[in-house]
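Of the protein chains in this complex, one is absent; all others appear in place.
Labels for the chains are A and B, by order of writing; each one numbers its residues from 1.
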Amino acid sequence: MDRVKINVNGADFEVDAGQNVLSACRSIGVEIPFFCYHERLKVAGSCRMCLVSVGTPARDRKTGEVVKNEDGSVKIAWLPKPSIACGTNVSEGMHVVTDSDAIRQCRGSILEFLLLNHPLDCPICDKAGECKLQEYANAYGNGVSRYCESKNVKPKRREVAGKIILDSERCILCSRCVRFCEEVIGRPIFGFTKRGSKTEISVYPGGDNDSNYLLNAVDICPVGALTEKAFRFQMRAWFLRTARSISPESSAGVNTTVWTREGRIYRVTPRDNEFVNDSWMSDSGRYFHIGRGARLSGARLDSSACDLPYAIDRCVEILRLSNFAIVASAFQTVEEMFLLKALAKAAGAPVYMVSHLGEDDGFLVSADKTPNLRGAFVTGLISEYPPDNLSALAEKIDSGEIKTVLCFDEDLKSLGLGSAHFKKANVIFCSSVENSSAVGAKVCVPLEGEMEKGGIWINRQFRMQRFEAVVERPKWAASAVEFLSQLLCRIGGADFETPDVGLLRSVIAERVPQLKGCADIPDCGTLIDASAFAGVKFPEKAAFKFDPASVGANGG
Amino acid sequence: MAIVVERKRLNFFERLYLPQIVSGLIITLKNLFRPKVTLSYPDQRPTLPDGYRGGPTLVKDSQGRQKCVSCQLCEFVCPSKAIRVTPGSIDPDGEYFYIEKAPKEFQINMLRCIFCGMCEEVCPEKAIVLQDEFTFAAQSREEMIFDKQRLYEAGGTLPDKIMKWKRVKDNADLERDSH
Partner (left out) sequence: MGVEVFMTNILLNSLALAAAGVPGGAAAAPGAVSTPACDWVELLLRVLFSLVAIIVVMSFAGLSVVAERKVCAYIQGRYGPNRTAIPWVLAVPVLGKFLQRAGLMQLVADGLKFLFKEDPLPAHVNKVWYVAAPVISLAPVLVVACVIPFGVYWSNGAAMPLSVANIDVGLLFALAVGALGVYGTIMAAWSSNSKFPYIGGMRACAQVISYELTMALAVLPVVMFVARDAESPLNLFEIGRAQSASAWFCLAQPLGALLFLIALFVETNRLPFDIAESETDLVSGFHTEYGSFKFGLFYVGEYGHMVVGSALFITLFLGAWNPLPWLAWPEEWGAVAAVLSVLTFLVKIAAMLFFFIWIRWTLPRFRYDQAMNLGWRALLPLGVANLVFYMLWLGF
């Protein structure tokens, strides 16, 4: 990429060409305040907060040569008035001043204008603590208002599509939400009505204003004009701890930030990853952690509660008794799948998986409703795309070939196994949630949920991404990796030590060629070599940043 | 360098020590008959100075409105983590629906509270006030966790001139012509 030399506040820097002054300044660590600019949206230039003084080398009108000062330095032709940094592209030799008195005065005045009709109801505003207006008023504001008339009254507490509360009084008319709907969702939902100081943001009357991506407008709203109804008055932003996670909603592998306090999840927001999801995520993905069924809370043996270590002992005993089959789940992490593969290899156990297919919206919700089916391919658990039921396993049980089923997460009774199969074969059910498999199972082992574990998932692009535990695992639940390591050690076949996940990852990096870098994955994830799976027919359609044809073809 | 203090040489009577004892005895004897400084506490209450920091309470404004809007700043600033606020919304059909937010539950653990007054200082609504009560006693730890009702009872009404939430304009007509 081309580089250009610019001068910011008297210091010379070299930055990428073709970007605007605002992002160039950010890249070299100079902060310029802004409201309406969003790097994933078009530039609107409506807030005027990012005003800076800009100058370019003066050129002689006739000759086009650079004019020099008397001391030999380049003469800078300053623009007579400040320009917006978001709407000005950098050019060779450009001079930028971001902290002169004039600029400070500009910012103070802009804020005074923005605050003229602002209700200043921070105590009841959910945005307080992460509000740009609040931050900038504190950092750049004048501290006083000269306005002594009554403030404008605009509609408040208006519900949008049943999931957003719109407060027009707080709106600073940055148009981010308008642009988002037009550019990303693809149809206008928000718009400006009325004129002058009475201008307000409105939704189109009648019609369907809903979209599965509408809540992104809340995330990008720099003030508290748009707030999420489900998160409304739930908890202050400053109490919430964040964790980097991945949405388990589908194989899109949307990067998320999960906000928690004291073990309770309050909200899920998208995490910027330019290779996967930009700054967006689906609304359904935000509430994926809610309503996944009752928690499997405690180990059970023959439907009666027992101690976890005792249940694990029984598992090992039952698995040693006879041939067993493994039913793996695509919600498991790459680490778990690796251990499971080792277990299957050691015991000669066949591995079954099930595909969970659904609607593909062509954006960030893919047809495959599991986050890590690619991981099962890469770790070698399966080699062809799995069917949507377990009739093959049912036949094996009927014929008496399989006496024990080690099942993870899957709801066996809805996948072709009946009560008769549960009588003929011992089912060991390991999961975080309760389902019909748990009812007839010989042993139930409670495992941690997706939010309680960290690990690696591989998304539809064959991009492996790391996520971390969001909340602490309850005492009564077993860590899946520890549980599997224990099984592996006691049944035999562990030719490596697995005391902790870090060490396990380095073993995986050694043994699985595609996962070479898995011990140290960058925040944006790593695309892995998928040429080995070019023949597999995956159901995902072409979508946002995803082209099914290119996967495998380009070899990662 | 050490400073040497010249001490006065004591004369015979002083070295005898007895005159000093006698004068000491006279002082204590006089004290016997001086008025007592003890405050007979439960019978006599001390006069508390202005700005005394007793137990934190929640107050109502002069119109009887409960002032707290559960912004949770007190919970954030509390150094001893004595305050726990569960935010909630105001009944949309109620009189003060436009204020939108009020605590669903507000607990102060008086066992943890150190009466530092930071909650009062940080409160943007002047809803939490440290008042005169300084004796807290209970039979169990649970009783020392004061809930919202008890805090409002203890706080009563605090008349002040700030009418921050008084409605100047009614936007009901505005709602009518909007969509």
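Criterion: contacts are C-beta pairs under 8 Å (C-beta built on N, C-alpha and C of every residue); 3 or more make two chains touch, one makes a residue touch a chain.
All of these numbers come straight from a predicted model, not from anything done at the bench.
Every visible chain touched by the undisplayed chain in the complete complex is listed here: B. Only one of B:8, B:34 or B:166 touches the absent chain when the whole complex is considered: B:34.
Where chain B meets the omitted chain, the residues involved are 21, 24-25, 27-29, 31-32, 34-38, 40.
Just so it is clear, only the chains that are shown with their structure count from here on.
Per-chain Cα centroids separate chain A from chain B by 45 Å.
Per the touch definition, chain B reaches chain A in the complex via residues 69-73, 75-76, 87-89, 92, 98-101, 124-125, 168-169, 171, 174-175, 178-179. Of all the residues in chain A, the ones that touch chain B in their complex are 122-124, 128, 150, 153-158, 202-203, 205, 232-236, 238-239.
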